[in-house]
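After this line comes subunit A, so read on.
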Amino acid sequence: MISPYVFWPIAVLIVVFAIGVVHFKNIVHSALMLILTFVGVAVVFILLEAEFLAFVQILVYAGAISILIVFAVMLTRRIDMNESNPFNKLRWISLIFCLGFFGLIVRIVLTSRISYEKLAVQDTMGAIADGLFGNYMIPFEVAAILLLIAIAGAIILTKGVKD
Partner candidate 1 sequence: MQFPILTLILLAPILGIAIILFIPAAREKEIKLTAAAVTFISLVLSIAAFLTYDKGMGGLQFQETYSWIPAFGISYSVGVDGLSLPLILLTSIVIFTGVFASWHMEQRIKEFFIFLLLLVSGVFGVFISRDLFFFYIFFEVAVIPMFVLIGVWGSTRKDYAAMKLTLYLLVGGVLALVGIISTFIYAGNLGVRTFDIQLLSTIKYSFGFQKFAFFLIMMGFGFLVPMWPFHTWSPDGHVAAPTAVSMLHAGVLMKLGGYGIIRAGIFLFPEGAKFWAPLIVVLCLANVVYGAMVAMVQKDLKFVIGYSSVSHMGYVLLGIASLNYAGLDGAVAQMFAHGIMTALFFTLVGNIYNKAHTREIARFGGLMHQMPRVGIGFLITGLASLGLPGLNNFVAEFLIFTGSFSKTTLLFSFIPFKVISILAILGIVITALYVLKVVQDTFFGPRKEEWDHLKDAKGVEMVPIVILAGVLILFGLFPSPLIDLIHNGVIPLMNRLL
Partner candidate 2 sequence: MTFINLAWLIPIFPVVSFVLISFITKRFKGISAMIAIAGMSVSLLFSLGVFYDVITSGVSMEHPVEYAVSWLTAPVHIDAGVLVDPLTAVMLLIVTFVGLMVEIYSWGYMHNDAGFSRFFAYLSLFSSSMLGLVIANNYFQMFFFWELVGLCSYLLIGFYFHKPSAVEANKKAFVTNRVGDFGFLIGILCLFIAFGTFNFRELAAGIPAYANIAFLTITAILIFTGPVAKSAQFPLHVWLPDAMEGPTPVSALIHAATMVAAGVYLLARGYILFFSIQEVSLIIAYIGGITAFIAGTVALVQRDLKRILAFSTMSQLGYMVMAMGVGGMTAGMFHLTSHAFFKALLFLGAGSIIHAIHTQDIFEMGGVIKKMKVTSVTFIIGSLALAGIPPFAGFFSKDEILTVTYENGYKFLYFLGLTTAFLTAFYMARLVFTVFFGEDRQKHSGHESPWVMTLPLVILSVFAVFYGFLSKSFGSFIYFEAEGHAGPNYMIMGASVAVALGGIILGWLIYGRKAVSAQALQERFKPVYKLLFNQYYLNEAYQWLYDNIVLRIAKAFYWVDRNIVDGFLNGFTALIAKIGTKLRFVQTGSLQNYAFLFFMAIALLILWLAVPI
């Protein structure tokens, strides 16, 4: 198995990119880092043998969502791009809190000793298809409706309604 050799570097990269997202003062840089993070996560999905999700991750996140964000940045552009993404006054306290929170979760993860054995994976794509059009039919439809509503909502919000 090569996965440990792929996983840990990728993991470190993801974390670094993610830190970049929050750290950069220029929002365009942040957006770039975000795309990189998404791609890294897609790799993690491949390591987890969830190829379909990896594709979707690339398509939806790295593709669509990132572009949306970039557009939003462009539409809300101000004069000085270098100071477009500053921290607020919660910076230090929330840093401490988040570190503490991270520690807490890591402790829980390490002490909970979930027992499992690594099983082989069959055809995930097929199983997902079965699930979406079988047991989860109704949630799936609901999700579709949600998307539709979101689109409509987004359009109405940006375009405004005539009274």
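Candidate entries met the following condition: all candidates are chains of the complex that A comes from, given by their letters.
Basically, a residue touches a chain if its C-beta (ideal position, glycine included) is under 8 Å from a C-beta of that chain, and two chains touch if they have at least 3 such contacts; residues count from 1.
Just so you know, these numbers come straight off a predicted model, no measurement behind them.
The contact partner of subunit A in this complex, picked from the candidates 1 or 2, is 2. If you check the complex, the residues on subunit A that touch candidate 2 are 88, 90, 94, 97, 100-101, 104, 107-108, 111-112.
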